[in-house]
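Of the protein chains in this complex, all but one are displayed in their positions.
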């Protein structure tokens, strides 16, 4: 089971609408069930440095099967998994990455959003994820 | 001057229509005037290994300002620029990457397509490029 | 749909039995439906340099959805996709990598074997693939 290109584009549209509403242009990445890039959009004016961040947020959420900000709890200062963020070619451990799961719990894709504050990124990622799971 | 997200999506749509018409699902990458990823789509059933190839074709066309198959002339067996394809983190020197140029000759973006034969990739990349320059 | 660890180990056992029968110790890699490593075995005496080759054969077969020796046809001297083998972090384009496909045609894993001659590797990879698809 995976994300179709139709679903991926619907998710990008949902993310874009939320981005426009809050007035923050975003980079939006959608991965499929193999963890490979399915669709991507950089809205006009979105930060160039956020291309890599959006892609890595999606990768992080996919590989670890949890929201990116939840990964932070394992590797934040004083937490046991020191340096976890340097594995897998570089993970991003702040909000904006959300895994997509089947009813079985299996990860079938992921969303990564970057361009605004951490809470703005998270809100836009939620909009994309909702469009994919509804 | 650069590629707007609206234009990038129009280019992806044009590429997709050509892909559907020839019956070959493609990976389609659009770079903007800074050479960064603007939009991407992997059509359902497109080869996973072509994600990297589409991205590198677009990068090659952008960085060298010419079609990817034209770059081959410089590094093919017997040509002077031996190993050129190993620079810049890896170039792809067969057809499917096309730079987008302003009237001034300045490169303002690039298209990269991969998923079929070299000539199929080229035809789909041309459709995307035409949608961006018309 | 993907490869279970039970299936992966059955495939490794089948590959090992063939290797023992022909007297050539092998490296055997099994990828699952996400293209990630599921199981691996280096038989005693198998070449160290073949660890990387077995892993890359499996990756190549997974990403391109075809036997590794079939990929060679696209990038061999004089063929159109010059340098294809340098994409995706390095592909291996001689026999020994076989994709595993569902009835739908979807790639659900891959096998990579290295340690002997190309035809020995191919025979052992076939044994592993047969154990996974039967």
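Observations on the model:
The letters A, B and C name the chains in turn, as written, and every chain counts its residues from 1.
We adopt the following convention: contacts are C-beta pairs under 8 Å (C-beta built on N, C-alpha and C of every residue); 3 or more make two chains touch, one makes a residue touch a chain.
Since we're looking at a predicted model, the values are computed, not measured.
Of the chains displayed, those contacted by the omitted chain across the entire assembly are A, C. The chain not displayed touches chain A at residues 35, 60, 62-65, 77, 80-84, 86-89, 91, 107. Across the interface with the omitted chain, chain C contributes residues 4-5, 8-9, 32, 34, 36-44, 48, 51.
To be clear about the criterion, only the chains that are shown with their structure count from here on.
Two copies of one sequence, chain A and chain C, touch each other mainly through matching residues, since over half of the numbers at the interface are common to both.
The geometric centre of chain A is 31 Å away from that of chain C, both derived from CA atoms. Among all residues of chain B, those that touch two or more other chains are 48.
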